[in-house]
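Take a look at the structure set out below.
The other protein chains are all here in position, but one chain of the complex has been omitted.
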Amino acid sequence: MPILTIDQVMHAYVTNQSAVLALNHLSLTVERGEFLSFLGPSGCGKTTLLSIIAGLIEPTKGRVLIEGKEAKTMRQTIGYMLQHDYLFPWKTIEQNVTIGLKLTGKYSEKTRKQTLALLHQIGLRDVDDRYPYELSGGMRQRAALVRTLATDPKILLLDEPFSALDYQTKLKLEDLVWETLKQYRKTALLVTHDIGEAIAMSDRIVLFTAKPGKIKRVVSVPDSLKACTPFQARQHPDFSPIFQMIWKELESIEQT
Amino acid sequence: MPILTIDQVMHAYVTNQSAVLALNHLSLTVERGEFLSFLGPSGCGKTTLLSIIAGLIEPTKGRVLIEGKEAKTMRQTIGYMLQHDYLFPWKTIEQNVTIGLKLTGKYSEKTRKQTLALLHQIGLRDVDDRYPYELSGGMRQRAALVRTLATDPKILLLDEPFSALDYQTKLKLEDLVWETLKQYRKTALLVTHDIGEAIAMSDRIVLFTAKPGKIKRVVSVPDSLKACTPFQARQHPDFSPIFQMIWKELESIEQT
Amino acid sequence: MNKHEWLQRIYDQHIAYEKREKRIVRFFQTIIVIAFFSLWEIASRFHWIDPLLFSSPSSIWHLFITKVRDHTLFSHTTITLTETVLGFIVGTIAGICFAALLWWFPRVSKIVDPYLVILNAMPKVALGPILIVALGPNMTSIVAMGAIISIIITTIVVYTSFKEVDANYIKVLQTFGATKRQWFTEAILPASFPTMISTLKVNVGLSWVGVIVGEFLVSKQGLGYMIIYGFQVFNFTLVLLSLLMIALLSSIMYQLVSWFEKKLIKRA
Amino acid sequence: MNKHEWLQRIYDQHIAYEKREKRIVRFFQTIIVIAFFSLWEIASRFHWIDPLLFSSPSSIWHLFITKVRDHTLFSHTTITLTETVLGFIVGTIAGICFAALLWWFPRVSKIVDPYLVILNAMPKVALGPILIVALGPNMTSIVAMGAIISIIITTIVVYTSFKEVDANYIKVLQTFGATKRQWFTEAILPASFPTMISTLKVNVGLSWVGVIVGEFLVSKQGLGYMIIYGFQVFNFTLVLLSLLMIALLSSIMYQLVSWFEKKLIKRA
Partner (left out) sequence: VKTLRVAEVTRSIFYAPQYVAIEKGFFAEEGLHIELNTTWGGDKTMTTLLSNGADIALVGSETSIYVYSQGAIDPVINFAQLTQTDGTFLVSREPIANFTWDQLKESTFLGQRKGGMPQMVGEYVLKQHGIDPHKDLNLIQNIEFANIANAFASGTGDFVQLFEPTASIFEQEGKGYIVASFGTESGHLPYTTFMAKQSFIEKNKDVIEKFTRALYKAQQWVQTHEAKEIATVIQPYFENTDIALIEKVVDRYKKQGSYATDPILDEEEWNHLQNIMKEANELPSYIDHSILVNTSFAENAQKR
């Protein structure tokens, strides 16, 4: 059974001025452990789709099933990471990364220790009692990752998690996230604008058309690239052709 | 005679707490028509250097000569473009792009026409009477480029002009800026964090050490890459080796 | 059913829902007004509250009609409105000018800083009597009271916003060799426009406070005068009518400024 | 000369310059105070101004000493301070509670919106007499005046900041299945903390205004009473002493809140 089934999902945003279709007849299945990237023009509904999968908004039409059950009832199995870290500035790093545990009632000395261990493992040492403003952008995004992973979700939704970082930090974090997810065998959906990032990190890339979002094409990444870390993949000879192909595909989407 | 000579420049920022050295014994010469990129860790003094060249701040020690004259007296020959567009939100696009002409007293029907023509040529049509908030990030950055070029400066200083844009827009603008500068045979200094961008756009790349900024190494880009547009260069087989080399160089700078 | 029809139906549902919501809100708003005034009327009729002290909506209404007929309400209102608008304009403009001065001369700003703090913290209404001594028992004092109450806070807020203008706008101007005067007219002033407009909103309220307090002290006409005089002759209907007029007019002025703000700031 | 010595020298030059600058500023500040008070004294001595109306620094000083000796100044000040602090606390807390209520029940917020606008625009000082009727001629009325003047603006400002809390913080909490109550305690409330603290600064000033106006209306003690009594017996020295005390105390309270603000908000 696929871990995630998106079945004929449509979503319309209704304001007092008009009703706008954001997602149009969208269907997709994702297998356990897969890493998918979503690429598409701005405003094509990628964030909307993630919110629906996370059970935060209800699709106007269609269903989203996680392990065969309604998404809304499965919130606990999902971790969501946003573009900016959205660490709570008034909480210490420890309080920030354990908030999920507390809210879901999973907080115990054991889970707390595990979470802090993960924090250290990911390269954040001696920051437990610091406040977010004392950390650099990259460190904050790492803490946000730990917060998301702390509740042990089965599916990770990553909404442009690297786009606010500078180039080198971003490349390094890509590797880190990729390795962490592989290690814990998580299923992940990544939204990005960076074609290179999509190719480097994922198993399949879903290309969206412009408003209303619809799947234009699903591109499978060659096994040769899948095997490498994102940084290596960017240097791999197979990288350039697939980059060119996706670039042209997106160009054609934007022109329509 | 080189168009720009930086001669043993040192700069210290003095606050009530301490004096911090931002630039340390920096020397460099740039020939007319050259395109240089500055790469280096955050806070190493790149923006400081540009401000000194633009004559906006006086170096604590050393001299900057433009065509052999003191930088402070040569402000008119320099165009400066910042990370964000800094278009004035209360002015229309036309008022924004012609403000330099008005302030330098070069405003006339002729220069106005020329500037608007450049605006159109660069892909901004029918926006003369729009306000900046009505434009997308990429369009705004283009307008900022036109504003900078309008006064016909000899040297262009570009301080991370693409870093706030999304990936695809950025690649497209790189090409556009590169072509425009080549066409008008401008000298340009580009600050960036993106190694790929530096390689793709420039003739030489200057690597800075961390605080205080000092030139670690100057890398010449192979002619094969110089000949291509930035987009093509990124796909070029010669790209990857030089990228790897610079990456390692920067890694080593950051570790020290 | 095609996509457009489907969207249209969703939209219609939404609009229907919104309409219902709006009706509910309007309903309760109306209920509150009606309940308030009728309870007041009934309580007054049945002497649950003292009609002498709390009057009643009907007597206020009758007085209102009488005073509209003989034009006296109009003249009192005009006086107070004039004073408020004048106080408001003087306070706002003077505050902005002071702010410009402080911006232009940073050393002056450093020097006067502690005095500004004191003047700002000082409850200006306490200065009323001094104003009478200084300016005499006339409209000037009242307008001055309306102005003085907003001048310091305007200075501080506008000056702060001048200082907070993104230095990069100045940097852009500097690269074109702009003078300090041009920094001000091309960047500082327009960039602070939104702040200035929102100070206006505060100033409207303050000017009303100043003028009413001023009219309490000296006046022969105006809504503040009507209150004081109403007390003197123990005519609370008059007092309450004045209070209602003040509430009405100050709300209208406030709404005008808000509307003005929305019109001007949409591009920020 | 090595790099460190060089930097040290630059630093020393800067510090020397800063010290000089600071001295100049202090100098002018002192000059202003001295000039102000001595001009006042001289003008009063030489009858350029009416010493009856404007008193003189020396008489104020003598009165101050007398009143400190017989402890009356202390008791008046304590009364006013107590009222102000109480009014301030009541107004602030009640305002925050109302804001929480409006946030929790969006429909209530829509319903009361126009009434809030009216109440906000209304010059609250005009309500003083109504308070006396409602609460009696005692300290409660004065504290209520101090509270009422800040309650509406606190409600509005805090509610606005509740609404402006970045929705993504809520999104983060939602992904962990948080309840609405948890949204409030975990995100809305702490995120609005800075706004609340800066409302405090405004409220300090407003409470002073409310209490002084309140003391004008009913009081047998307090700095506002000293002003009124001083006027009644034409002892302007007493009036000015009270005004100076008010200026001093309100500035101190304001500085306390500012200091508190700085301590708490540095992490934002």
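Couple of notes before you dig in:
Read from first to last, the chains carry the letters A, B, C and D; within each, the first residue is number 1.
To be clear about the criterion, contacts are C-beta pairs under 8 Å (C-beta built on N, C-alpha and C of every residue); 3 or more make two chains touch, one makes a residue touch a chain.
It should be emphasised that the depicted structure is a prediction, and the values quoted were computed from it without experimental measurement.
The chain not shown here makes contact, within the complete complex, with C, D. Within the set D:F28, D:W61 or D:Y229, the residue that contacts the chain not displayed is D:Y229.
Checked against the full complex, the candidates C:A16, C:L52, C:V68 or C:A167 give a single residue touching the omitted chain, namely C:L52. Across C:F64, C:W104, C:F193 or C:F231, the single residue that touches the chain missing here is C:F231. What chain C contributes to its contact with the hidden chain is residues 50, 52-53, 63, 72, 129, 132-134, 136-138, 216-220, 225, 228-236, 238. Residues of chain D that touch the chain left out of the display are 47, 50-53, 129, 132-134, 136-137, 216-220, 225, 228-229, 231-236.
Everything that follows uses one rule, which is that only the chains that are shown with their structure count from here on.
Remark: chain C and chain D have CA centroids separated by 20 Å (rounded to whole angstrom). Spacing of chain A relative to chain C, judged by their CA centroids, is 49 angstrom. In whole angstrom, the spacing between the mean C-alpha positions of chain A and chain B is 34. Annotation for chain B: no residues touch two or more other chains.
Touching two or more other chains at once is no residue of chain D.
Residues 21, 24-25, 28-29, 32, 53-54, 107, 110-111, 114-115, 117-118, 120-127, 129-130, 133, 204-205, 208-209, 212-213, 224, 227, 231, 239, 243, 246-248, 250-251, 253-255 of chain C are the ones touching chain D in the complex. Here chain B touches chain C in the complex through residues 51, 54, 56, 75-76, 78-80, 82, 84, 86, 88-90, 99-100, 103-104, 131, 133, 151, going by the rule given at the top. Within the complex, the chain C residues that touch chain A are 3, 7-8, 10-11, 13-15, 18.
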